[in-house]
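My questions all concern the structure below.
One protein chain omitted, others in place.
The chains carry the letters A, B and C, assigned in the order they are written, with residues numbered from 1 in each.
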């Protein structure tokens, strides 16, 4: 029983730590856009451990990982950052999430090269993040 | 990652400590205790405090029975936001359904499969 | 009449034979199990429901008691029996099976002695040559009625008691030499000290036990020292302690060896059964095995059986009522107990 638990915990650990800690990774955007994203997120650096942002066509998908103790205000952080991002990128449809699942999924997007596939995937992630129940 | 497990453990454990205090100090029956916890979950959500707790503690806040009161209120409020006062009634079970339906389903299955045994 | 509620039996009805049937937990954990006559491996005793198993235990005990007395069912005149299930259906159904004239008695866990008193009266009145008297309980059937479903998880406190699965039946006949005879019965008053915790029955019942104890001794003109054993029904560890405290505060000398309690001893003071055993079958099983056998062997010549009962129902305690309790006492003597 204990061993099984340990194995399960180890698997989950490995799964959870896929994305690098403390970094902000932006893909698909122009260099100045990437800088802008980093700039917006850096302001809240103490609450966010890492972030991934993806530009696909008119979509901007940003996911952040919130520090465990700041997760109380997760909803508030999401709201604030979404507003800031929308201000910074008025031409893009901004989707911002602090959800672990969305983070993992977005993190995987890198490997997809084709624009169409990427776009499709982003759409599913967007719909996933909007689900309430 | 490990932190989230630890937080779930501590927060969930604290809910149970409150329950145990109601058992042992207030001398309430399990039924009374659970009802009080459910009501307090519903009230906490009324003040918008339970959802942040779920964001913080994950299963540490969704597994205790307080989350049942929370999700009832939450469903009611969500619907009320869309449809006004009628939504208060119609939205009640919108979010909660899984717990009750699972309990009914597995309860029925268990009655097919198991017999009770008296062992100390 | 000796005193209010006290019956002295001039004809000295005898307990000709006794039998006990019990369930698997009792088989495994009770130090008295070797003296029981039939033990089952399953709670259901080969039946479909707990209530049927309950009835089966009573039927078995009746049959075995008759067997041991060397009689058949046609020799018996009455069945006087009770249990704790709603409307006492297990006893009623067992009575239907035996086909005997039947009176169902409810004195909760004190039914073993109230049934003996009733049987002795029938015998004393010359109305019977053999009465089957006893009581029974079944853990699963009682728990689900009075408390929670068996598999429901809730923390029992150290003062909780465990309802036994057992039936004890005695065959009461007119006086016969060489068998324990019933000399005196004290019918208990209902005593309510205002206790409300249904998981602390021993404490609720102890005052009733003490009330009957004092009345019985006064009517008999006896002292506790005159008895070889004074055995209460199912007070459990806490109730026994309280009973002894009350007795010693009233000036009686408490003798720890001779003052026994069936509930406390039933599971060998195993802590997993908390304060001990309870249930109508608890006192019946101990009286109609260990105590009876010791009387037959001559170890006890004068015994005071005091079965206690908590007369509550799930309804009454949910409505916030306190727990009224009673205790009926039976004095058994072997040979000429009078002269002592």
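Throughout what follows, a contact is a pair of C-beta atoms (placed from the backbone, for glycine too) under 8 Å apart; a residue touches a chain by one contact, two chains touch by 3 or more.
Operating definition for what follows: contacts and distances are computed from a predicted model.
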Next item on the list: If you had to name the missing chain as UniProt does, which of "Stage V sporulation protein AC", "Acyl-CoA dehydrogenase", "Heterodimeric c-type cytochrome complex SoxAX, subunit X" or "Putative MnhB-related membrane protein" would it be?
Entry: "Stage V sporulation protein AC"
Checklist line | Chains in view that touch the one left out, judged over the entire complex | finding: A, B, C
Check: Out of C:89, C:241 or C:316, which is the one that touches the chain we can't see?
Finding: C:241
Next item on the list: Could you tell which one of C:178, C:194 or C:268 touches the chain left off the display?
Entry: C:194
Notebook entry, point to check: For chain B, which residues lie in contact with the unshown chain of the complex?
Noted result: 4-5, 8-25, 30-31, 33-35, 37-39, 41-43, 45-46, 54-55, 57-60, 62-69, 72-73, 75-77, 80-81, 84-85, 87-89, 91-92, 96-104, 106-111, 113-117, 119
Notebook entry, point to check: What is the set of chain C residues that contact the non-displayed chain in the whole complex?
Noted result: 48-51, 144, 148-159, 193-195, 200, 203, 207, 238, 241-242, 245-246, 249-250
Item checked: In chain A, positions touching the absent partner -> 8-9, 12, 15-16, 99-102, 104, 128-129, 131-133
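To be clear about the criterion, only the chains that are shown with their structure count from here on.
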Notebook entry, point to check: Taking touching chains as linked, do they make an open path (line), a single closed cycle (ring), a hub with spokes (star), an all-linked set (complete), or other?
Noted result: line
Margin query: By mean C-alpha position, what chain is farthest away from chain B?
Written below: C
Notebook entry, point to check: How many angstrom between the C-alpha centroids of chain B and chain A?
Noted result: 29
Item checked: Geometric centre distance via CA averages, chain C-chain A, whole Å -> 72
Next item on the list: Compute the distance, rounded to whole Å, between the mean C-alpha positions of chain B and chain C.
Entry: 45
Check: Where does chain B touch two or more other chains at once, residue-wise?
Finding: none
Next item on the list: Mark out which residues of chain A touch at least two other chains, giving numbers and ranges.
Entry: none
Notebook entry, point to check: Of all residues in chain A, which touch chain B in the complex?
Noted result: 9, 12-13, 16-17, 68, 71-75, 132-133
Checklist line | For the chain B and chain C complex, residues of the former touching the latter | finding: 23, 30, 114-120
Next item on the list: Over in the complex, which chain B residues touch chain A? Could you list them?
Entry: 1-5, 7, 51-53, 55-56, 75, 78, 94-95
